[in-house]
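A single protein chain has been omitted; all remaining protein chains appear in their positions.
Order of writing sets the labels: A and B. Residues in every chain begin at 1.
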Amino acid sequence: MGGRRQRALAVAAAVLCLALALAAPFVVGRYTLRFLTSTLMFAGFAVSWNILGGLTGYFSFGHSVFFGIGAYAVAIGMVKAGLPFWVSLVASGLAAALFAVAIGLPVLRLRGHYFALVTLGIGEVVRGVVSNLTKLTGGGGGLSLPIFPGGVDTIYRAFYFMMLGTLLASLLVVYGLLHSRIGYGLVAIREDEDAAQMIGISTTAHKVLAFALSAMFFGVFGGIYAYWLTYIEPADVFDIKISVLSIIMTLLGGLGTLVGPLLGTICFQLLSEFLWNRLLEFHTAFLGALMIVIVLVFPRGFIDAARGGVRGAFRRTVANVRQFAE
Amino acid sequence: MTSLQLLVNGLLLGCLYAVIAVGFSLVWGVMNIINVAHGALLMVGAYITFWLFHLWGVDPFATIPVSMAGLFVLGYLLQRYLFNRLVRAPIFMTFILTFGVALIVENLSLYWFTAEYRSARPAYSSSVVHIGGLLVPTVRIALALIAVALTSALFVFMGRTRIGLAIRATRMNLESAKLMGVRIGSIYAITFGVGAALAGAAGSLMSIAYVISPVMGPPYLLRAFTICILGGLGNIYGALVGGLLFGVVESFGGLWLGTGFQDVIGMAMLVLVLLVRPSGLMGKRFYEI
Partner (left out) sequence: MAILTGRNVSKRFGGLHAIERLDFSVEEGEVVGLIGPNGAGKTTLVNVITGALQIDGGEIFLRDQRIDRLPPHHRNRLGIARTFQIVRPFRGLTVRDNVLAGALYGRSERHWLLTRARERCLAVLEQVGLMAKADVPADRLTVADKKRVELARALATGPEVLLLDEVMSGLTPTEVDEMMSLVQSVNRSGVTVVLIEHVMRAVMGISQRIVVLQNGRKLAEGLPAAVAADDAVITAYLGRRAQGG
């Protein structure tokens, strides 16, 4: 009874959100539209990262590498190879996914923190390499891309819808996973990888798939971002903040759920806009502080805390804080 | 550049890497904490030396004890009041926690110290020693010697002092250590403090011969991690050997690949070792002297 009603409410809420999202670009001002476009991209990060992180249990600290690869794929494709944007965008997703498969096969053999630190390292290393391949990538100086044709409002709206489209695609993929055999395999790996092998799950294949899927979306977002900003440089598109943000937003909203990363992103963006966007120099420090707070107070994110209803969530938060203060 | 010169350069550098790795390994081996802020702590030590040298003309070598003391206190406080909360939590939580601390420390340093490259090069740093056709800057020899001294001091500390024994006991058998009256919270804080002090010392040493910046931490963190894996977790001898080996490989690799790609060497080594022999070259998994 409650289940059916809950589901109906959820569907209604989703339809409403989608309608709002589609209408927004024609209603809000430019600043807000930029903010929303960024938010959609961050939400996409969180949802995609969650495929490997929340669903499969492998926390990657280096997903920025796929964003950067995607960005450079589009930049190089358009600037050096003269390809149209859409072709380059496909290439960006593919390049990121292929790179994920290539490093995934060795690296996914590692568990937990080993995996996390290696992914962190790979991110750093690729950034360094790209900065040094000056002929191909423009090196530290970066690359400039052509500008999207059309007026300012057209540009803003176009990129808004590109980000929205990619986000919706990622949500569909996660939804599909959660309701399919592969999704069960991933979750089993998260819960107990050895036991998962014992019931016939080909863990390597599943992990590599999750890695490649999440990488692909990051690549596509990177590609769109490159065209949006029309200028990219290694320090920017391989910025570790991208990885960190993905993790924080997913942790805030709840690992392993469909909607959690979305909620976490919205929450984060609101906090970010009203608290520390005024103090850009301390942005990273605030992220660090937020990570600490989340880990100490909400180790499982809001959604898990909210399972017991609002009162339950409050009680649990108080208990966590009290435990910390003792 | 002859091979011998590269080898000597590599070994000298490797001594410094050993100090960095040994502190990291200690914290990991005893408390199962991967201190992602290790690089940031190293950076703080480097800046302590730099500012004392730059503002008050203190000889950089003389600042090393100050930097070590300062970092010990910082590390002790961090462990005591923050990280001790999560010692029994999944290791991943401490990873994120130390990561958050690293972000804060790096951001604040970037803001206060600016991103300029600095160095604490004293006037005598240009002197070189000629040994059989090799050119070795005296300062680098001094750094290597200090590094070796610090590592040896750690061995003595762990093997001969009461606190050192308490730390090893805590690692080997937490419950028994508790029953014997070891105050675990303090031991953990002291251990982390020692690890931080070593990081600080390494940072000070770095600032004397190399350039420093607020974002210098992460590459050293990754090197420390790689070296610990190479040498076997929690194994101090292993960290020493691993550090030397790493320095040599980087030295030769730098010639072959160019300095821009040096980090790739480290990463490649890391991935290779993790795949082939996760327990490290020395093969021992638990804390042993």
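Keep this in mind: a residue touches a chain if its C-beta (ideal position, glycine included) is under 8 Å from a C-beta of that chain, and two chains touch if they have at least 3 such contacts.
The model shown is predicted, which means the values in this text are computed figures rather than measured ones.
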item: Touching partners, among the displayed chains, of the absent chain; value: A
item: Among A:Thr203, A:Ser246 or A:Ser272, the residue in touch with the chain that has been omitted; value: A:Thr203
item: Residue among A:Ala21, A:Leu105, A:Val187 or A:Cys267 touching the omitted chain; value: A:Val187
item: Interface with the undisplayed chain - residues on subunit A; value: 179-181, 184-185, 187-188, 190-192, 194-203
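FYI, only the chains that are shown with their structure count from here on.
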item: Touching residues (chain side subunit A, partner subunit B) in the complex; value: 59, 61, 106-107, 109-110, 112-114, 116-118, 120-122, 124-125, 128-129, 131-132, 244, 247, 251, 281-285, 287-292, 294-296, 299, 323-324
item: Touching residues (chain side subunit B, partner subunit A) in the complex; value: 34, 36, 82, 85-86, 89, 91-93, 95-97, 99-104, 106-108, 110-111, 218-219, 222, 225-226, 258, 260-261, 263-264, 266-267, 270-271, 274-275, 278
